[in-house]
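Below, a portion of the complex is reproduced, with chain positions unchanged.
In order of appearance the chains are A, B and C, and numbering begins at 1 in each one.
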Amino acid sequence: MIDVDGVTCRYESGGSDGSGGVTAVDDVSLAIPDGEFLVVAGANGSGKTTLVRTFNGLATPDAGTVTVNGTPVAADLVAARTAVGMVFQDPRDQLVASTVGADVAFGPENLGLAHAEIDRRVADALAAVNMTGREDDRVETLSGGERERVAIAGALAMHPDHLVLDEPFTGLDEPARRSVVDRLRALHREGTSVIVVTHDLRDVLGLADRVVGLSNGRVAVDAPPADALAELPGLDVRVPASPLADGADADS
Amino acid sequence: MTLAYVPGDSFAHRIDPRSKLLVQAGFAAAAYAYTTPRGLAVLTLLAVGCLRLAGGGARDLWGYRFAAPVLVLAPLVAGATLGEPWFRLDRAADTALASYRILLILVVAAGYVRSTPVRDSRAAIQRTVPGKPGRFLGVGVGLVFRFLPLLKRDLLTAREAVRARGGEALPVRDRMRLVAVAGINRAFARADRLGTALNARCFAWNPTLPRLAFGRGDYPALAVGGGLLLAAAVAVAP
Amino acid sequence: MATSTESVDLVGDEAARNLARAALFAALVGAFAYVTFPNPVSPVSVTLQVLGVFLAGIFLGPVWGAASIVLYLAAGALGAPVFQGGSAGVGQLVGQSAGYLWSYPLAAAVVGAVVHRSATPRDLDAVGVPTLVGAMVLGTVVIYAFGVAGLALVLSLGPVEAVTVGAAAFLPAEALKIAAAVGIVRSDAIAAN
């Protein structure tokens, strides 16, 4: 259970209005029950990334609290960071080791797991993203999509209770996307809560239990996919188009 | 090109990094203790042996070419005198021996570098230096290896970005400033983002220590390293 | 499925950030070691390493600046190609440039201490150019004192000979590096804090 209660996040230095500050997340309250598949949608700059970063203490709210599995994040960072796995919007920011295998193993090592268990998790996570056999590749030689996959594998290997993915599909080609979607679906079935951040719902709407739409840092929509569908385009979020428009809409 | 780890299956590749570090320490100590023609002759055999056991050869020494000028120049400067006899061979010979011992130490070091992957080196630190200092060094060294190509790339892409947008028209000085400042800025941002990533991934002071174990091949290596240290101690003992 | 977390001793956010920055500057010194210029007055080439050492002290302060250079030495000893011209290995730490290398952590600490006047870094905008230059001159003195002593010891040279080989040839280049460091620090585009 992740419980977001009246959270506000400001950046002092940003903003274009000259005031020298921007409120990225504005009084958001949100309860994410265990095992839910939640999609957080919104336009560029609507505060999605900032919001989810409060879930494991990478961003600290200026007001409000976030509680994970009953404990406030601020009170027990270890608990929050082991419970909430996170895949960053830019995978390059996430890889901390020099080789693929070492990177995926990094999280499990920090948990102090036994070597056999670490090996099992690494193999398993790499398989989930179609990167089996690439353990010894150096991370700086990976292509954009390959890097994205390794970042996802690193989060999967932590076996988190809640998995947050910030725009996970952007760089992935079709087989990799499918493979990740399958894995997310399986995790969801096994009881992990999955939170996907995106501004393009075409690939995840079918998976979601619920969609939260952000606009200017505030919750503008909070509903099951079917109900949210009508309002999301008003938030500048992409939704599955009508049959004819898809693919062709760029040309219309 | 530059000296680096080369995957392989030589004797040195198969033994524990800690044994290899001990051999290096012992060798350096012995080279300083026995800087005589005879001592260095024996050590030459040993040094070449070490490099061969790591599957290396003369090629690997190319990485140390920048050391060569000092090593060659030093005996000349040492021998030169301002008055008669202008050049003193004995002084030059002393320094030449000292230079040569450095060369030998570099040969042994080359053997370590080419036969030891980063992972093992980090493991050696973390298993040898206890507690937080060991963790700091272990993770820190890992991050240096991670940053090095990134940084070169950041400097390179900063240059590319400037170029891709017509920056060639600028004077060299401006271009250098732009690249340096953009490069350092990027590097900073990157360090902070990687710091965040470490946290998000549960970066802890007490992780699972890397696998390392002494095997049968390590006994001779440990014996050689220990023997060299002992020999050095004997030489300096009063 | 959840892992027991009692035993995990998390590294603090601040410490992790500092560690990442320390590793970054260590890598920067390493990258600068590749940048070699031929030296007009000596066959020994000039590198930019010292510039990296200065920047580490200036941007990270005395404690983390020194820690960063310790990482540099450790990484180099263990095979990262970060020493002069991309060389590596324990040999360098006892070789002809040993004095210079061992002086770097101390030099970074000295530069950081003079610039920030305390263990924790302060806002660089508050630091005047004379302080910056003074700090780096002092750092240079430390580097050359150790470097020359190292040469004398390692290569059995007399003091004058060691200065001839190890200092006279380089000193003019250090002035340029100090100027470069001031230029980088004073550039308003650097966003680090």
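Criterion: a contact is a pair of C-beta atoms (placed from the backbone, for glycine too) under 8 Å apart; a residue touches a chain by one contact, two chains touch by 3 or more.
On a predicted model such as this, the values are computed, not experimentally measured, just so you know.
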Subunit formula of the full entry, expressed with the displayed chain labels: A x2, B x1, C x1
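As a convention for this text, only the chains that are shown with their structure count from here on.
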Comparison of A-C and B-C by number of C-beta pairs in contact, larger one: B-C
- prompt: Approximately how many whole Å separate the CA-defined centres of chain A and chain C?
  reply: 39
Query: From the C-alpha centre of chain B to that of chain C, how far is it in Å?
result: 16
Task: At least two other chains touched by the same residue of chain B: list those residues.
output: 118, 143, 145-146, 150, 190, 194, 196, 198-199, 202-204, 206
- prompt: Tell me, which residues of chain A touch at least two other chains?
  reply: 57, 78, 81-82, 110-113, 158
Statement: chain C residues touching chain A in their complex are 1-3, 5, 7-8, 10, 13
In the complex with chain A, residue positions of chain B that touch it: 118-119, 142-143, 145-146, 149-150, 153, 190, 193-194, 196-204, 206-208, 211
Query: In the complex formed with chain C, which residues of chain B make contact?
result: 2-5, 21, 24-25, 28, 32, 63-67, 69-74, 77-78, 94-95, 97-99, 102, 105-110, 112-113, 116, 118, 121-122, 124-125, 136-137, 139-141, 143-148, 150-152, 155, 177, 180-182, 184-185, 187-192, 194-196, 198-199, 202-206
